[in-house]
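Missing here is one protein chain; the remaining ones are kept as they sit in the complex.
Chains: A, B and C, in written order; residue numbering restarts at 1 for each.
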Amino acid sequence: MAASPVQVTGTVLTTRQVDAYHALTVVAPGIADRFRPGHFVTVAVGGPGSSMITRRALSIHDVTPDYGGTVELVFSVRGPGTAWLAGLRARDTLDLVGPLGRPFPLPRDPCTCVLVGWEYGSAPLFALGDVLQRRGCRIDFMLGAKTADRVFGALRARRMAETTTLVTEDGSLGLRGTVIDVLPGVIADTRADVVYASGPMPVLRGATAVAVEFGIPIQVAVEESMACGIGICMTCVVPVIGEDGVTRMVRACTEGPVFRGERVRFGDVGTIPFDALGAPGGRHA
Amino acid sequence: MAASPVQVTGTVLTTRQVDAYHALTVVAPGIADRFRPGHFVTVAVGGPGSSMITRRALSIHDVTPDYGGTVELVFSVRGPGTAWLAGLRARDTLDLVGPLGRPFPLPRDPCTCVLVGWEYGSAPLFALGDVLQRRGCRIDFMLGAKTADRVFGALRARRMAETTTLVTEDGSLGLRGTVIDVLPGVIADTRADVVYASGPMPVLRGATAVAVEFGIPIQVAVEESMACGIGICMTCVVPVIGEDGVTRMVRACTEGPVFRGERVRFGDVGTIPFDALGAPGGRHA
Amino acid sequence: MELPNPVLTAAGCGGTGRELAHFYDLRRLGAFVTRSITVTPRAGRPTPRMAETPSGLLTGVGLQGPGVDAFLERELPWLAQRGVRTIVSIGGSTVSEYTTLARRLADEHAIMAVEVNLSCPNAEDRGRVFGRDGSAAAEVVSAVRAVTRYDVPVIAKLPPDVTDIVAVARSCVDGGADALTLINTPLGMSIDVDAMRPALAAGVGGLSGPAVRPLAVRCVWQVHAALPGVPIVGVGGVATGRDALELILAGACAVGVGTAMFQDPYACLRVLRELEELLRERGFDRVADAVGLAHRPAGPGLRETDDLEESSL
Partner (left out) sequence: MELPNPVLTAAGCGGTGRELAHFYDLRRLGAFVTRSITVTPRAGRPTPRMAETPSGLLTGVGLQGPGVDAFLERELPWLAQRGVRTIVSIGGSTVSEYTTLARRLADEHAIMAVEVNLSCPNAEDRGRVFGRDGSAAAEVVSAVRAVTRYDVPVIAKLPPDVTDIVAVARSCVDGGADALTLINTPLGMSIDVDAMRPALAAGVGGLSGPAVRPLAVRCVWQVHAALPGVPIVGVGGVATGRDALELILAGACAVGVGTAMFQDPYACLRVLRELEELLRERGFDRVADAVGLAHRPAGPGLRETDDLEESSL
């Protein structure tokens, strides 16, 4: 972990609806201080006496120095935990642990970066874009979603980036298609040096395939179900190829969520690849 | 059950602190309509997704015809369920089932009634007092508690009753002592024809002993842990002697909570008396 | 046994029927399952009989009930007159008590099925619970089967806290059980840390409610995998249509609702409504089409689940 995480009882400052998403701004000084783009937090849901005993992981969308430090979270309602979050009001408290995970690594020298985000996966890319620009990088956004209302952050992307390409599966906004259809054109047009991507596995897999095709590095932020977020439960593992060429089941919460795209065996997510370290009947150390 | 109970999603109208107690007024038309003194409700606690899966039983303190019908509940915080109730605010919703239980039977002819209440047990006695007075009865209150702040309803009692006797275990308000110490004097002074009592088992036991001594009838409202409140779980039983002289384990929620005091085997509460119907090794039907 | 819908009350959780009838017409249930009827009246256990646990309820009621005579005189006729489809649960402390009960029921025409509650202690085996011992369970089931009318199914109801639920289930089926109900309450305990005593007068009690649903789903799954032809009534922690569907996908063809009725008297009807809606959304015409569906072999891209050993780690 890049920074030591802390547990904070934050106070909700504001709640907003942004397209299909809910946005919560929470006063959480210890977390905002330590934030680097790509970090996430886990939040306790359901209040005291809740039957929901696991925390929910949410990317940090942004931080501000207001009130000693705030973090902004963006989420869609998927199940009971996110439904509860959506019901929070200003001045309610929220229990957070963070910042967690390995943030996006930054290029040493100024270069051209394409930021690919899918639905709420786009959330952590704007703070990343800010940092990249401060380092003199050119940034270009590609934001996608199933439908128009689920494209997150198009306005802000347009304000920040050299170019912004929108894509929806149903064509209701921007180009119609998938990342694989559209990303090659963006990379070619911008002469990108590096890709950052955040979204569901199939999107990351597609983006990685494209980046590999172009021979440029790609950093991806993956999402796996997480019971703890701090590296102790081993529920969040992904098959990743190490420096030594050996595939290991590594924790997305602590070794990730950001990985070099070509190291993640996307095709084998949800399996134990037969050649992974410690695979049943497979090779041993 | 005297009246068919209903399930109502009520809206909290007001919340107040009354001495050591919380009072909630809830709009719950179907329940207020059917109310008779001695009825109780059960309320769902903890909100959606709560780990608390049983309802909490609370006596109905009072009803009004406002907003189609309100019920007032009075309670002290004992554990997590009542703590959650204490956190409700106006306009929150509360899920109630009621009215439940056998209400206080009323005398056919005008007579003198002593109403004995201990701590929050006093709550259902005021609506009872109103009805008795409307029937031309004289009422006298005896209210007790461990300490002064836990005596409930002294002011209202003084306004309603011919006489009001207060008693606390520590003497911090009114007389110092217990029901057994004080009730005989009240009965003698008022020449009571009947006693109504509501409170914990030891208080009911004491009041019953005194009433029996004086040879006057007593109706008691008992409190046993209840998982359902509607007669289907069999957790709330109390040993009660039937008309036929046979002791049965009867449900406080449906056959009670109001019983004739001398029929309740207070000394055997928390046991199965050896001579109860169906007792292990005991007599059979 | 044909039921118009798959939602039943769980044994011992619906009172005599009269209490729920204040809320709705019991003919709307798939069936009403009685509390476990005993030969003689039983006063049950002392109070406290209940303690709440996280998402669960611990109870020790001790099969309080009026005995079979009073049941046949006062409770069954009331249900029969109203046309309530009734499954009678029976409980005994010896094989011969179960036989006596089954015999007494054999003349009653209003009974859809007999459910044999095997969570009772066997007085002839130092109080060992019948359902924790395959051969004792089978003995009870075959004794009951032998004296029950051929067209009345005998359902064996089992607790989950055994080393091998499949073995016990198989013994019951071999003993003549036409169907199984899974699960009765596992043994649990709660201690009142203020009194520093067990919270229940009985010390231990039965754990029910949503907390035990994962145990029920697992038992239904394992037994359906081993005995796919045996109808299973899934019981344990059902509070919503989704919970019911979980048990059905695991292999149950009907579900029982118990503890949830304490919280919501209308729970059975609500579960049914929600279940029907979920089945519709998924394109099922009949419940039967969904029974055990989660067992189907994983398709392309789906994960293989069947080749793994069933340990909890």
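Annotations for the structure displayed:
By definition in this document, contacts are C-beta pairs under 8 Å (C-beta built on N, C-alpha and C of every residue); 3 or more make two chains touch, one makes a residue touch a chain.
The model shown is predicted, which means the values in this text are computed figures rather than measured ones.
Among C:14, C:30 or C:160, only C:160 touches the chain that is left out of the view. The residue from C:80, C:110 or C:294 that touches the chain not shown here is C:294. Considering the full assembly, C:207 is the residue among C:26, C:68, C:207 or C:230 that touches the omitted chain. Residues of chain C in contact with the chain left out of this view: 12, 36, 45-46, 53-56, 58, 60-63, 91, 117, 119-121, 127, 129, 132-133, 159-164, 184-191, 193, 196-198, 201-207, 209-215, 217-218, 221-222, 237, 242, 245-246, 249-250, 278, 282, 290, 293-294, 298, 302-303, 305-306, 308-313. The omitted chain makes contact with chain A at the following residues, 1, 4-5, 7, 44, 51-55, 97, 224-238, 248-249, 254, 269-272, 276-280, 282, 284-285. What chain B contributes to its contact with the hidden chain is residues 51, 270-271.
One rule holds in what follows: only the chains that are shown with their structure count from here on.
Taken as a graph of touching chains, this assembly is fully connected, with contact between every pair of chains.
Comparing each chain's Cα centroid with the centroid of every protein Cα atom identifies chain C as the most central. Each chain gets one centre point, the mean of its Cα atoms, and the points for chain A and chain C are 46 Å apart.
Rounded to whole angstrom units, the spacing between the C-alpha centres of chain A and chain B is 57. Here the CA centre of chain B is 35 Å from the CA centre of chain C.
The residues of chain B that reach two or more other chains are 51-52, listed in rising order. For chain C, residues touching at least two other chains, in rising order: 54-55, 210.
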